[in-house]
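Below is the structure I would like to discuss, written out as structure tokens.
Removed from the display is one protein chain of the complex; every other protein chain stays in position.
What follows is chain A.
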């Protein structure tokens, strides 16, 4: 053992899951958990059916509906949109035919696939986890190698429980120091993307490390790792530690007792060895991170909330000037304008990035005793039925509704413009989701990505707001 080369967390999980290596270095990688949803699976099940193949490990597969459902009470009376209804019914038919465990729409455990995996105790350290969704990187916060795949790969995993993969390169993002007032995991992850760019992690797996990351709770870690894909990396990773183990011990389906103790012994061997090689290292000082807001149409277009809209004409070359002109025009901005002066029409608190109980507590702490501005529609969409129940048990729904926020049912909602929750053309949102691409939240919609705290403060201010001016009021 002593002769073994120091390895990263990624190397260890990878090495443990290689079934076979092909001559060109492509590995056949074993997959421990396959999460599935209604959007990226229909063609995969069709493919199995056409070839007369079965799902190899239904017990390692879990299906849930999240992307295209409404988040209002209409789910109790049936899905209105015919295409969404067909896709949901197709998943229900497929899971019944292939024997795949399924969480129905009206089950308390239903929710966004990347919220429920960790929450139920299905996503565990050391695992390989895939899902036909790019934000599968979220589960890397558990210390699992988790990445998004396409529908062809979904079919491959259903049939074989393996994937053909080339090893990724190792990248380390080190965040050190105390996080400033008003900042959370979202501000860290946006600041990282601002620094490395949306292709900074292409071909790499990013391990997030440093005392700032270690001090985050699991929800904060999931927010950070969720947006690894916006930095170009298919997977993010955070070493499992006592925070992880304590979280897993509280989950309904995670290992218990003796099994948990044995698992923890193995999980403790997973963190990156001293002296392990990273192909790329990036460092950030946490105290330099202010609350972050995106101004453009790529997650890398990010600035501190007290920043101003960049001037396209001040960019160094014509290609960049043209790109910036287009972004500024699409977003309806003026160069030099203060970001905080921008009025918002919609505030969305939700998505696989920021819909966990900790996110909702944060939003409620700022909303308590305050009112949503008249010009704003503000919605809070819990990530799962269990998050919703927990929030209601804590009275957070009442605080939010008294302040004027809508309190909705679990789902992907306004993150991606494929269910009834959409921006109208020209509407401006402060959103806790992960992508500010043109039209992402609805054709012509203008998205500013922010943390739950900044979103709540912006709902109250009626414009993008500095959360440091909206600190929680004492409970009465």
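Just so we're on the same page, a contact is a pair of C-beta atoms (placed from the backbone, for glycine too) under 8 Å apart; a residue touches a chain by one contact, two chains touch by 3 or more; residues count from 1.
Keep in mind that, in the parts below, contacts and distances are computed from a predicted model.
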| item | value |
| --- | --- |
| Absent chain [UniProt protein name; select from "Cytochrome c-type biogenesis protein CcmE", "NADH-quinone oxidoreductase subunit M", "3-isopropylmalate dehydratase small subunit" or "Electron transfer flavoprotein subunit beta"] | "3-isopropylmalate dehydratase small subunit" |
| From A:83, A:246, A:311 or A:341, residue that would touch the chain that is not displayed | A:83 |
| Residue touching the undisplayed chain, where the options are A:34, A:122, A:234 or A:370 | A:234 |
| Of A:180, A:215, A:308 or A:418, the residue in touch with the unshown chain | A:418 |
| Touching residues (missing chain, whole complex) on chain A | 16-17, 19-20, 22-26, 28, 30, 39-40, 42-43, 46-47, 51, 53, 67-68, 81, 83-84, 86-87, 126, 132-134, 148-153, 155-156, 159-162, 164, 166, 198-199, 202-203, 229-230, 232-234, 262-263, 265-266, 298, 300, 319, 323, 326, 416-418, 422, 425, 435, 437-440, 443-444 |
